[in-house]
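The complex appears here without one of its protein chains, the remainder shown in place.
Moving on to subunit A:
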Amino acid sequence: MDWWIWLVVVVAVLVVLAASALAVQARRRSGGVIAVKRRGRSGRGLK
């Protein structure tokens, strides 16, 4: 196989890995709204 085909393959693999890493990181950063059970009054900030 020609050398440039390997170059294309390597670049494509790197792009896929980078995109996967970004997607995983975006999912880790994306938040939610979590319900927890707390005893007593909580959330009394801004005193």
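Rule of thumb we're sticking to: a contact is a pair of C-beta atoms (placed from the backbone, for glycine too) under 8 Å apart; a residue touches a chain by one contact, two chains touch by 3 or more; residues count from 1.
Methods note: contacts and distances are computed from a predicted model.
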item: Chain left out of the displayed complex - its UniProt protein name, from "Purine-binding protein", "Urea transport system permease protein", "PRC-barrel domain-containing protein" or "Sodium/proline symporter"; value: "PRC-barrel domain-containing protein"
item: Hidden partner chain, residues of subunit A it touches; value: 21-22, 25, 28-38, 41-47
